[in-house]
Each structure stands twice: as C-alpha cells, then as structure tokens.
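One chain of protein is taken out of this complex; the other chains stay put.
Up next is subunit A:
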Amino acid sequence: MSFGKKDEDAESRGVFFDKSQVLLETRVFNETPLNPRKSRLLLGKVLTLLYTGEHLTRAEATDLFFATTKLFQNKDPGLRQIIYLLIKELADKADDVLMVTSSLTKDINAKPEELFASPNLLSSAAASFGFSFGSRTTSLSSASAALGAGAGPGAILGTNVCHRANALRAICRIMDPSTIPAIERFLKQAIVDRTAAVSTAALVSSYHVFPVARDLVRRWVNEVQEALTSPKVTSTSPSAYLSTGYIVQYHALGLLYLIRQADRMAVAKLVQSLARTSNVRSQWAQCMLVRFAVKCCEDESASFGGKNMVSVDGSLSAAMYEYLKSLCNNNDMVMLEAARALVSMVNSTPASLTATQVQPAVTALQQLLVSPKPALKFAALRTLHQLAQVNASLVTACNLDMEQLVSDSNRSIATFAITTLLKTGTESSVDRLMKQISSFMSEISDEFKVIIIDAIRVLAVKFPAKQAVMLSFLASVLRDEGGYEYKRSVVEAIFDLVKVLPDCLETALAHLCEFIEDCEFTKLAVRILHLLGAEGPKTRDPAKYLRYIYNRVILENSNVRAAAVTALAAFGAHVDSVRPTVRVLLTRCLDDPDDEVRDRATFNLAALDQADLRAQYLLNDTVLAVPTLQAKLAHYTAAGDFAHAVDVAAVPRIPKAELVPARRRAGSPTRGGAMNSPMLGSPAMRTMTPTLGPATPTPAAQAAAPGGASTQWLEKEPLLAPLLPTLFKSTSSVALTDRELEYHVSLVKHVFRDWLVLEIEVVNTMPEVLLENVAVSLVPDTPIDTVMKQMAVVPIASLKAHDPQRVFVAFQRAPGAVPTVSFATKLTMTVKDCDPVTHVPDSDQGYPEEFAVEDVDVTLADYMLPTTVPDFSSAWDALDEPSQVVETLQVPGIPTLAVAVAQIVDLLGMRALEGSNMVPAEKHAHTLVLGGVFLGGVPVLVRVRMVLDAGAQAVAMEVAVRAGVPEVAQVVAQALQG
C-alpha cells in the first residue's frame, strides 16, 4: 500500500499493485490467529486488481477463491462482507465455486446473535463440502423480531441484515440451474422479509436467476406481489439515515413483469390496477410502470390494427393515457419518463395521439428546459427533438426556451437545441437562426457540425425560398477547415439541394468547382466530378466546367484523374458543341501514367466518335439491376454448370438514378438515428453510398428481386435448392390472413423456368398450442392438369408459437406454359395443447384442424420482371412489327386515368417508362408505355393509349404489345382482357 516513486509510472497506467505480489500475500489467510484487518485490506487490493482489469487465470482465480473461503472461520463482520463481494467477483472466474454454498446458507439463516457474537462457533468454512441445507430450521421471523427490537449497542448498524442480504446476493451468483432449487425456500422467504435490504437482495437475485430457473421463480409470484405492496424498514437504528425503502417496489415490479411478460392480459391487469391506486411510491417503480403502460398500449394498438385506441372510451389505452397525463406534473424523473412515453405515442400512424393529447408532455418538458441541471435540460431537449422529427409544430411552443440553450456550454444541449429549432423554425426565423449558427460553427467539433449541416439540408428543402441563404452558408462552411465526414455532409447537402431545387444548379456547381480546386479528399473530388458530368451538360454554358475538370487531370492523383476523364466524356457525349474540345483533352490523357486513366480515355474517345456506341454506352442511363444480377451469378456459380452462358437478358434494367438506394433525407431521419447522432464518431451516421457488398450468396439472394422476398429459406430446402439456378423471380410477401387471427399466414411465389414454388409462411400466435404436420391444400378454380402439376409439398413437422416456419408447394409447369390460376387455399394440421413455456405437448393426442386462408392467385405479373429501356421509341421500333398484338377494350367502373394506369401496371407487373405512370390531372387522354422482361428473358414492351369517358366512368383503351417472341405478346395482351 505504499506508493514509491518508482511505482508512479505504473500507477499512471492504472497499475497499482503487482499481481503476483498480491497473490503471494494471500498466504496471510492461512495464519493463525487470523488477522481480519490485514485480510480485509488485502482483499481490497485484490479487488483493485480485478477492477483495473488485471487478468487472472482460471487456476489463479480458483486458488484465490479457496484461500478466501478460509476466511469464513473468522466472524468479523467487516471481513465477512468483503468476502461476499469477492465471491461474487470470482464466481465466473474460478472453478468449483459451489463449495461455499453451505457457508453462505448458514449466514442467510443465522439468527442475528449467532452470526457474529460467538467467535468460537464452528464455522463451516472451506471444510464443508456438499449441501446440507435444512438441517436447521432457523426461523426468519425470530431473526426479524430480534432486528425489530434493535440490535445491541455493540453491534454494528444493521450488520446482520446487511450480511444476510449480501450472502443472498452472493449465493445466487454461484448457483447453477441444478442447484438453485436447493435454496428456493430461503429466497422465497427473504422476498417477503420486512427489511428492505433483504427483500431487495432476494428480488434482485431472483431476477438474475430467472433465465435459468423460470419455473421456480414463477412459483413465487404471491411473495413478489406482497413485496410490492407491503411497507419495509430499511434500518434498525432510529436515527440513522432513513430511506423510505420504497425502492423495493421497483425490484418487485420488475420481477413481477418478468414473470408475467408472456401473458399480455396479466400485464395489462397489473399495470391498470397499479396505475389506478397511488400505491407505487418509488419513483423508479413509477418509471418502470410507465414503460409497462406504454408496452401495453403498443400491444393493444397492434392487435387492433393500429386504430386510435386513446379516443375510444374505456379502452386500455385510454386509461393508460389518463395515467400518463396525470404523471406529467410529478417529480422530474417520472415526469420525464411519462412525457417521453406520450411523445413515443405520437407518430404518423392513425393510432397516434393528437396535438391536444400530447400537450401535457410538451408543457412538462418545457418546465425541464429551464432547469439549471444539464441532465434535465439534455433529457428534455432530446425528447423534444424526437417529437420534432415527427411533428415539428407541436414543439414550436418551446422555441423561445430553446433559443436560450443554443449558447449552452454543454455542446450536446446546444446542438439538440439548434437542430430542433431548425426543425420547428418558421421561414421568417431562418435568417436569424442561420446568423446564430454561423457565429457558433467555428467553436464546435466536426461531429456537431455534421448534425447541424444535416438539419440545414432538411430545412433548405422545406423552405425553397431560402435556398440562396442556405447555399451561401454551405459554400462558406465548405471553405472552412474540417475533416472528411464534415466536408462530406456539406457536399451531400449541396447535392441534395441540386436534386430538389434545380434553380440553384449553376450556383451550386460553381461552389463545388471552386471546392475541388483545393480538395484534399479524393472520394469527395470523385463524387463532385461525377456530379459535374451528370449535371454540367444541362447548364446553359457547359464549356466553362471543362477547365475545372481538366485542371484535375493535370493536378490530381489517379483516382481523381480517372473520374475527371469520365466526366469530360459525359460533356462530350451530351453537348455537341464541346465535343471537339473534349476529344483534344481526352487525347492528351492517352499518355497518362495510370492505366485506368488511359483505358477510360481510350474507351471514351472511341465511343465519342461513333453515334451508336455513344448512345449505347455514354447516353444510356439504365443499368442492370445489380441485386438480381448478383443473385443470378451466385446461383450460376453455385450450380457449377458452365456449359451455358448466364442469361443476362432475364435480368431487368433499372434507371441509374435508382441504383442509389433511397437515402435518408428530408423530414424522415429515423428516430434512433436522430437520437444518437451527436457525439457519434459518425461512421454509422449515414450510409449514403449503395452497399452492394461482397458477393456472398446469402445477401445476394436476399435481394434477389427488387422488392421481392429472399430465397434464403428455399436454399435450405434440399428438395428445392437444386432449382435455384433457374430462378426467374420471387414475389414480395403477401399476407393471406388478417393480423388478428390466431395464425398468420403469408405467401411468396418463386417462379422458375419450369417450376412454380409457393412458399407459405405460417406463424402460430398461441403459446398454449403446438401445431404438427402443417400442410397446405390448394384447389384450383379451373382445371390446370394439362399445364401445371403439383409435384411436392414440404410440410412443417412441428410449429411452436411465434416461430415462423414455411410450407413449400412445388408445381411443375408444362414447357412454355404460363398458367394463371386461383387456388382456394386452406391449411391442414394437427393441433395439440402444450405447455406455453417449454412447448412440450400435454398429450400425444391431437385433433385435426383446417384453417381457410385467402385465395392464392398466380397471375401474369408473376412471370414478368419490370425493366426499363433507355429510349422507348427506338426500342419499340427495334422489336419486330409482326410480333405486335393490338387489342381494344372498354373498361367500365374506373373514375380516373390514374386509377386505370395503376391497375394496368399492377396487372402486368411491368415498369411504367418515361414517367408515363404520372397522369396529369384534368386530362382525358393518356399514353402509358411499359417495359418488362418475360419468363425466359423475353423483352416485352406495351403501349396503352387510353381515353376517359368521365360521364360513364369508363376508359377506352387500345393496347399494343410487342415482344421478342410473338406468343408472349399474345399472352400479355390476353391478360389485359381478363
């Protein structure tokens, strides 16, 4: 314990004692007579070792553990308490820790006068092996009685009580599932102990062992209930610190919930009864109660299909709402919890609260905002910020208070204030706010800046009139010092502005050009060059950007040079007037030292000169749908049959713009993201770039078809997995039942070259029932035997509650047949009653049951993948005239053209091209053009000219279909007639 000079170095690294030295010193535990004081100090050193992260080997820990158990011989309370602590710390590090069970049991049971009064009482200590409970039936009530009477003046305050509590907590740590029943009796009795410390120790210990001793702990529910309601004493001394002991309620409530959590009705009843009375006195318990109440409401609204239950009188949620509202003027901790609960109920679903309903929460939070304590301000702001994400208008009442906090010394608070204000701010306050932010930007760290830039981006989109202010602000911060993440967020913000507000394109590009002149971040320079290539040609004077881009070719590293070459080529391809210039510049790049740059230059030069290559490569703004392609390649390589080339024609094309997944933008950052953003090291802040990922089969397969379901379950089915290389399409999952029913059933259709596989997912929601041999019976509405035959059904052998499993039904289709059919569908299964926890059936006898679900329809859309073509009219001309099929039809009962368009797109499963799915209002004639890839990779194009007869609510249409194969055109045209 001496701190020599030489130790100071080690000490500053957090090494205070030498491990081997300390372990050696534990020999004093063997001395007779034992020196309790020395032993305790030494155990303090051991704890220091453990807490500073010193690693003990299993052998060292075990030795230490057994050395420590020898100390049980001594009766000193001060020593005993620290032994308990050490046992807990070593419980998971040492072997054979069960050895001390009997010593601990003895302490738990000991009468107070026995515990430390007589030093001669033989301690069980290390010598005792095995379990010898129950030999003494010490009465706990006598212990309590003695305590109630007050221990003698010689006794240390509450020592006995504490030690029983400590022994309880320690013993639960060393038990394993097989030995816990042996201490059941003590725990159960201790739960209802009059002393808070003992009761808490028992409750918390039960809580810890619950996962391994569910059934046991469940049996104590009455005791726990009693602990929740009966008053406690905390200390035997009249004048000592008197805590109220209500904290026991917190532990009892937590345990009660844990026991009952599977049973929604019981939880609801518990919460409701506690909310009605004022029996819950502990703030902590009240906070827990609030959370349980929210959970109840969520469960309820989920089971009622998201209807607003709060407005329904007498419903559970209505009662909960009243309860939460009443808590909004409680003490700070509970008030915050209740307000946060109310805020969490405000969301965009119909089940959310109205503005008036959430008002009490806002008022409560407003009170917290003016508190001097940072934690309070922080908590209130964080909650308001979250509310502002959903509905900014609700927070405006707090604007004045929040403006005060913009200059708060805690930067987390200031940032939350700013970002919330940016959300709630009105157009008129923007200028003032921006000025405030500008003065503030230089003082804060990059992480905060990123958050603020994000908020500004959202604001700029919200108030287009203010874009000039925003843009000049962004441009000015772009010039400031800053790290990559920060600069990136600024560049992203400008990109977004360009996308949403075409007016500011030229100014924005000018700022960006200036930025890349002196940009240290290769990634950003590349992205900006790409944007210049994409947007620059659309401006009035494209030529001026060439200089900026070519400067990069001269001055930058190879990555940037390559990007610059591509950008140059884009100008050359789109703008005829600059093409000669671009050609000259590209020619110079042919001598570049980097081969990628040279390759790009060569390729682009070649493509520029020939109109058809130019159209195919430089002006083509569609790409293959990468996930589909990736899945296809994965299946192809997995199959190992390389005799045939991959069928690229069957891969749909999508516009380039859609390659970038819809990014988090405008008013919809996720709640979690918004809550955790400040201070994050921000790698996970935003995933802007498309994550196309490594080519592992599983993620590829998951994204098999855009919007489609994954094939991961199919891959696990040995019977069906061999089909995968011929997979054409997987549809997205469709529910076949309502959410309220006892079984949830949903369907995914997998279409193969010659097969059709129905994947039917079944979820059993009833814990007390086990389903066995779940299969599906499908009855077609029309005879299909000639075109399609059901070949196999893979049933579910056994289905537990809340464990989704799948039935597969495989059909083989006749070659070339694309049958459309509707199946009347029902599940067949054997139902057995079972234990809700272990899922072991009560008896072997079950009863058969049938369960009808909605019809399964196989439509033409299932054989079609939506795709896009660069230019519809040229693609249309390219397909043979003779393949064209024209139909005219009159469709009644359609009010508007938009409805007609939606129905056609839905029916055919094709992609509307050239924005033709948008029907201008008030128009009575419209042409819809569609693109698709039919089964087998056959390109299909459809042109629908339609005229609305508003009076008759009917649409007359002329459908022209062209396809690579005439029969396919026939089939598609016929599908529309139906």
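Just so we're on the same page, contacts are C-beta pairs under 8 Å (C-beta built on N, C-alpha and C of every residue); 3 or more make two chains touch, one makes a residue touch a chain; residues count from 1.
Note that contacts and distances are computed from a predicted model.
Student: Would you mind picking the UniProt name of the chain not drawn here, from "Integrator complex subunit 9", "Cullin-3A", "Coatomer subunit zeta" or "Transmembrane emp24 domain-containing protein 9"?
Tutor: The record names the chain that does not appear here as "Coatomer subunit zeta".
Student: Based on the whole complex, identify which of A:25, A:184 or A:332 touches the chain you can't see.
Tutor: Once the missing chain is taken into account, the touching residue is A:332.
Student: If I consider the whole complex, including the chain that's not displayed, which of A:167, A:187 or A:209 touches that chain?
Tutor: A:209
Student: Which of these, A:92, A:503 or A:842, touches the one chain of the complex that we don't see?
Tutor: Candidates A:92, A:503 or A:842; residue touching the omitted chain: A:92.
Student: Could you please point out the subunit A residues that touch the chain left off the display?
Tutor: Counting only subunit A, the missing chain is touched by 1-3, 12-14, 16, 33, 35-41, 43-45, 47-48, 51-53, 55, 76-82, 85, 88, 91-92, 97, 153, 156-159, 162, 165-166, 169, 173-177, 197, 200-201, 204, 207-212, 214, 234-235, 237, 239-241, 243, 247, 250-251, 254-255, 257-258, 261, 284, 287-288, 291-292, 294-295, 332-333, 336-337, 340, 344, 373-376, 378-379, 382, 409-412, 672, 675-676, 678-681.
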